[in-house]
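A single protein chain has been removed from this complex, and every other one stays in its place.
For chain A:
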Amino acid sequence: MSSDHGSSAISERVRRVEALLEQRGVIAAGEVDRRIEEFLAGGSPANGARIVARAWVDDGFRDRLLADANAALPEVGLSMAGGIQEQRLKVVANSATEHHVLVCTLCSCYPIALLGPSPSWYKSEAYRSRVVRDPRGVLAEFGTTLPDDVRISVWDASAESRYMVLPVRPAGTGSLSETELAALVTRNGLIGTALL
């Protein structure tokens, strides 16, 4: 936690506004703390990884997921309805010839329910401005180099629509269980800035 002057000034101001809103009954006492706990205990890339592992082992689920992700998520006990409003989810599948990568050029829309809090780079102007113009160059900054003949699609999320990448199942994983497969899936793999 930063303790420089700028940070402590805003910290103090946030505390004052929060107290004022509680005092006036606009928000309930303790609601902010409860929401923080809930959020930190909620989404994590493990959720997205669970979806991917199921899709790798179950072709029927994979088809349903790609056709209508919102309808398929309850099969693995997940939902896009937990936030401020239900969000439409589209899952996009990588292949040997096609790679997908996610962005929100306007702000920071991200499938929090499935991936947890987004990393700062996802919210940065650098990523948001450049990945739509030069996806190969930006992917290279993540150490991800794709053959020239692999087509790259960039998906721009919005307040109503979120995306998640279904990565290619790594070779030589035929004997792994669904749980072991889920452990191979990384956050950046689900965003599309990394391969698995």
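Simple rule for what comes next: a contact is a pair of C-beta atoms (placed from the backbone, for glycine too) under 8 Å apart; a residue touches a chain by one contact, two chains touch by 3 or more; residues count from 1.
The criterion applied here is as follows: contacts and distances are computed from a predicted model.
Can you work out the missing subunit's protein name as recorded in UniProt? Choose among "NitT/TauT family transport system ATP-binding protein", "Aspartate carbamoyltransferase", "Succinate dehydrogenase" or "Nitrile hydratase subunit beta".
The missing chain's protein name, per its UniProt entry, is "Nitrile hydratase subunit beta".
Using the touch definition up top, pick the residue from A:L20, A:A67 or A:A81 that touches the left-out chain.
Missing-chain contact among the listed residues: A:L20.
For the chain that's not shown, point to the residue among A:E31, A:E86 or A:E178 touching it.
If we include the chain that is not displayed, A:E31 is the one touching it.
Contacts of chain A with the missing chain: which residues?
On the chain A side, contact with the omitted chain comes from 1-2, 7, 9-11, 13-15, 17-18, 20-21, 24, 26-28, 31-33, 35-36, 39-40, 84-85, 103, 105-108, 116-117, 119-121, 123-130, 132-133, 138, 141-142, 156, 159.
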